[in-house]
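Omission of a single protein chain aside, the complex is shown with its protein chains in their original locations.
In order of appearance the chains are A, B, C, D and E, and numbering begins at 1 in each one.
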Amino acid sequence: MEINPILQNVLAPPVLFFLIGAISVLFKSDLEIPAPLPKLFSLYLLLAIGFKGGIEIQKSGFTDQVLPTLSAAILMSLVIPLIGFLILRFKFDVFNSAAIAAAYGSISAVTFISAESFLESQKIAFDGFMVGALALMESPAIIVGLLLVKFAAPKNRPKSRKMHLSAILHESLLNGSVYLLLSSLIVGFLTASSNPSGIEKMEPFTGQLFYGAECFFLLDMGIVAAQRLPRLKKAGSFLIGFAIFMPLFNAFIGVFVARFLSLGPGNALLFVVLCASASYLAVPAAMRMTVPEAKSSYYISTTLGLTFPFNIVLGIPIYMSLVNTIIPLSPL
Amino acid sequence: MEINPILQNVLAPPVLFFLIGAISVLFKSDLEIPAPLPKLFSLYLLLAIGFKGGIEIQKSGFTDQVLPTLSAAILMSLVIPLIGFLILRFKFDVFNSAAIAAAYGSISAVTFISAESFLESQKIAFDGFMVGALALMESPAIIVGLLLVKFAAPKNRPKSRKMHLSAILHESLLNGSVYLLLSSLIVGFLTASSNPSGIEKMEPFTGQLFYGAECFFLLDMGIVAAQRLPRLKKAGSFLIGFAIFMPLFNAFIGVFVARFLSLGPGNALLFVVLCASASYLAVPAAMRMTVPEAKSSYYISTTLGLTFPFNIVLGIPIYMSLVNTIIPLSPL
Amino acid sequence: MEINPILQNVLAPPVLFFLIGAISVLFKSDLEIPAPLPKLFSLYLLLAIGFKGGIEIQKSGFTDQVLPTLSAAILMSLVIPLIGFLILRFKFDVFNSAAIAAAYGSISAVTFISAESFLESQKIAFDGFMVGALALMESPAIIVGLLLVKFAAPKNRPKSRKMHLSAILHESLLNGSVYLLLSSLIVGFLTASSNPSGIEKMEPFTGQLFYGAECFFLLDMGIVAAQRLPRLKKAGSFLIGFAIFMPLFNAFIGVFVARFLSLGPGNALLFVVLCASASYLAVPAAMRMTVPEAKSSYYISTTLGLTFPFNIVLGIPIYMSLVNTIIPLSPL
Amino acid sequence: MKRLDLIFSERELDAIIKTLEKANVPGYTVMKHATGRGPERVVTEDMEFTGLGANAHVIVFCEQELIDKMRDNIRDDLSYYGGVAYISEATPL
Amino acid sequence: MKRLDLIFSERELDAIIKTLEKANVPGYTVMKHATGRGPERVVTEDMEFTGLGANAHVIVFCEQELIDKMRDNIRDDLSYYGGVAYISEATPL
Partner (left out) sequence: MKRLDLIFSERELDAIIKTLEKANVPGYTVMKHATGRGPERVVTEDMEFTGLGANAHVIVFCEQELIDKMRDNIRDDLSYYGGVAYISEATPL
């Protein structure tokens, strides 16, 4: 039975649970996942993604493709915030533009694992080292965002303080979610190198449980996203348009970079999804601390209320067909 | 080694953990499972029950037995509250009678899964579609309870408000636990129809983990139930009697309906347990909102403090022997 | 590839996650595992340790070694607090000395399971009944500590109250973590005796998940321990020295007792680790209630800030080489 | 400046916040997971998972006139579902 | 009308509530998971899992005479285990 890839994506449990969560808000059900339970799942997912990624990287070793791909990933996370900033400056001040742009330069780990699940269900291969790209794309966008504030903000920035380079690096590298992902990746790598039996013993926790935990977390994300949506309306149509246009635009650049890198379709999709997704964990937490002038509802509502659902439900299959169309074209 | 079925039921891990929890209260241990951890397990159990139930229903299809059984289940959840109401009116006002009666018409999902575990340990087969009966019996009892209040309450109901039909339907269908169970059932059904590989990937979470999570939750339920018990004493002997008599009475009606439906012993037990169990999730939450005149300690202490432990520890094996006695009798 | 046993221990996932947690504090990352999530893992670990231990005890039966080992374990948990008390009295009053000494007489379940993981990675056999020793060593140390206060404290103990024997027994046996471990052990034992299919159904929860949950909990313990460390500095060098010397001293006595008992190397290591580890769950909770005169920062910072990390990272491999050196010596 | 303390079942939180917003209070703070006992019922933490909910404690710092504006609505909400409301003096730092 | 604020280790919650009930207070509210520092010790959230427990913040709205009735018992509890108690004015809405 051949079905439309968008429909097929929607009928996967993680997406269905996401929709269930969103619909519960629409219908004013009192379904609630109280704090700090969502934190448990978000910590778990970061730990498991990092750990499994570290193992994969150790196993696959540093092939020819690894270095160019990781470099391109970092480059994208530096360039995208600059483009985003230029676009957003039409409507917003420096602070809000930089904060929103940083979020779109960074990545969403849950969008990434949704893309992995999509690839698995389509039986398309991809490489473990792509988690390395995920891990490396979180911080640079934060750094660019903060540098934009540092240099583009009015000299008499009224509330200015703590904007030293050390503070910028601290926020971008030691942010709780960045730190957990990176360090779990290192743990996975070390375990795979020196203690392979440890991998097996972790497998039920980080491996088998993963898909179900992803579903549970997406149920909550559906609730949270649907609660953000009305606030987005207040933010105005420019921002709503941006939250859809920017991921598509980034995907478009991403797919050409992927082609240039000669990535296979699986890796290409993951690369594109990293470009297209926006951060709602690391970046907002960092911006809240360092750029209090920016309205958090702007960068949260766009990334979480619109871009995230768009990517999860429609984006991934769209990007897949983009990859299938662009990548096989005759060489550039 | 042949042992008494009640003892055999008591020696299963879920029941033992329930008893451990209850005993800890008796001995004033400071063992505590702080909020919102119990909520995590209750959400998990509802999600997993629904998901697995949806898969089973899709697999087994709509056999001859399905429709009559589900109809009978709904019927029971409409009739039981009426009977309960008439009995309770001897002692209580309309508000309390309706609220308590609604709880007994509805079901307890954890009692249901305890019965499933019991059947598995006895190697007695049962059908997955019985989860459909579970899901369908939650709401009607709430509706009956609220209609009883609407029509039987004194015309000058002092605090009356929000008692429109739409509010009644909202409370009965969009209550968090009803909604999660029903929608997870739909997710399971859709996954089984269109995405069978998703079932396998969910299995470690919704399947393998289930029994252990059930034990952990029952540990907490033991604590909670034992803390309710002293309050029940305050509620008086009529209510104490009701909390034991009503499940037995409902089981008795249930077993004859099961026989009329020609259910096998496994399905029959589950049907009887649905009739005999009382709700402590969906109904109390709905009544608290819509019938604030009723004392929540009445409907919580009876269902959670007495009926639930009774069913878990003694009821299930008693109902099993009832099923084994009544069902094989010559046709009615 | 032969590597140093300390390094090999450090490169196991649980220890790596512990270090990650500790380093996050050092670098002032905002990584946080909010309450009550650590409680979830601590409850889970106690339940699983007890349950599996009960099964093992039932399976192995009461061999020749069991009774002498368990008796020696209890003896050690009575003697160690007395020695500790005498040492601590050089510097501290009766209340603080008794409370700290009790902590060192009691045990740390997580240190124990780390030692088990170490043995498994080294493929050294050990017996399930050692969990019995774990369970039996928690309470006696508390009792000794409280008796020391009762009899050694100044007669005009200003805040004295509730120091009846019944209160002492209550605190030592019905303490939440002692109770959960002991009662889960009984559940495991009963399940193994009468309901072996229950073991299989629990296995994914209590067995397969265990290692991953241990890692997650150790991540939190790393954070907590590193936050305690600076407070230890305030407590002075005597206490810092005590927190390293005492476990080594107890390990030394323990290894000779183990040799006297003719324990194999696996059981011997576990026995030594029980002697060397100090309690940060049961004892502090009990002391907080019954000896409020003692400063909780003393008994918490030593056990959790120094002794626990020391044992996890360095202690276990050191004790292993101690066992390997002393045990094979010609008979005493 | 006044301080208004409201304590009631968290199930009624939306209704109370709507009342506060309608009166244009400058802000409010909500602390959930409160438990307690009132003349009408006992609210315990261990029942939170059932959906019965615990209490919410809401604090509003505002001018007296805003309180006068909200008084009837709040009393109405609290009389239906239970809960308490108290006013005290407060000075901005 | 008075407002009584009690802050102390949640391990003593049962004892304090018994004192309140004995004085027949009309009600009380409990907020757990409070942390803090007093003259005697620091209470942090990250130690909650150990069973040491965090603090509880108890609020009681009642008449002055009830407070006078409870004063000695409460002081007794708090002097043994630590904690603070303060009274302020409050007017029902």
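The rule is short, and it goes like this: a contact is a pair of C-beta atoms (placed from the backbone, for glycine too) under 8 Å apart; a residue touches a chain by one contact, two chains touch by 3 or more.
These numbers come from a predicted model, not from an experiment.
Peer 1: I'm checking contacts with the chain that's been left out. Which of A:A282, A:V313 or A:I327 qualifies?
Peer 2: From the options A:A282, A:V313 or A:I327, the contact with the absent chain belongs to A:A282.
Peer 1: Please identify which residue in A:P38, A:P68 or A:G264 touches the non-displayed chain.
Peer 2: Only one of A:P38, A:P68 or A:G264 touches the chain omitted from view, namely A:P38.
Peer 1: Across the whole complex, list the residues on chain A that are touched by the chain not included here.
Peer 2: Touching the missing chain: residues 34-36, 38-39, 42, 159, 161, 175-177, 220, 223-224, 227, 280-282, 284-285, 288-289, 292, 295-297, 300, 304.
Peer 1: Going by the touch rule given at the top, which residues of chain E touch the chain that is not shown?
Peer 2: 4-5, 7, 31, 33-39, 45, 55, 57, 67, 71, 74-75, 84-89
Peer 1: By the contact criterion defined above, which parts of chain D meet the unshown chain? Give residue numbers in ascending order.
Peer 2: Per the touch rule, chain D residues meeting the hidden chain are 1, 3, 26-33, 59, 61, 88-93.
Basically, only the chains that are shown with their structure count from here on.
Peer 1: Averaging each chain's C-alpha atoms to get its centre, pick out the one most distant from chain C.
Peer 2: Comparing chain centres, D lies farthest from chain C.
Peer 1: Could the interface between the copies chain B and chain C be described as same, meaning over half of its residue numbers are common to both, or is it different?
Peer 2: Counting shared over all numbers used gives less than one half: different.
Peer 1: Centroid from C-alpha atoms only, then distance chain D to chain E, rounded to Å. What do you get?
Peer 2: Distance between chain centres, rounded to whole Å: 20 Å.
Peer 1: Quick one: which residues in chain B touch 2 or more of the other chains?
Peer 2: Touching at least two other chains: 30, 34-36, 39-40, 175-176, 204, 208-209, 285.
Peer 1: Would you mind listing the residues of chain E that make contact with two or more other chains?
Peer 2: Answer for chain E, listing residues that touch two or more other chains: 11, 33, 48, 51.
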